[in-house]
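Apart from one protein chain that is not included, each protein chain of the complex appears where it belongs.
Now for subunit A:
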Amino acid sequence: MKTTLATLRKGQKAIITALNVDAIPLKLLEMGCLPGNPVELIQVAPFGDPIYINVNDSHVAIRTETAIEIDVEIISD
């Protein structure tokens, strides 16, 4: 299975490898959610959605439907 932002566990750190530009709001890209940038899963809301991430020093909540469009490579637990 592909590793995406949605499959990360709480506290895991990763690097963004690729993303589907058409399915991601520009605002998120502008916050630094771009290939090559580090991302950490900080918190998962009750019922598993949305998720709270720290990407490129931006703290932001996104829905899992967006998170599955962002491929990552885990660098540390």
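Just so it is clear, a contact is a pair of C-beta atoms (placed from the backbone, for glycine too) under 8 Å apart; a residue touches a chain by one contact, two chains touch by 3 or more; residues count from 1.
Just so we're on the same page, contacts and distances are computed from a predicted model.
Here one chain is missing from view; checked against "Cytochrome P450", "succinate dehydrogenase", "ATP-binding cassette domain-containing protein" or "Ferrous iron transport protein B", UniProt names that protein "Ferrous iron transport protein B".
By the touch criterion stated above, the residues of subunit A touching the omitted chain are 21-22, 25-32, 34-35, 37, 42-43, 45-50, 52, 56-63, 65-66.
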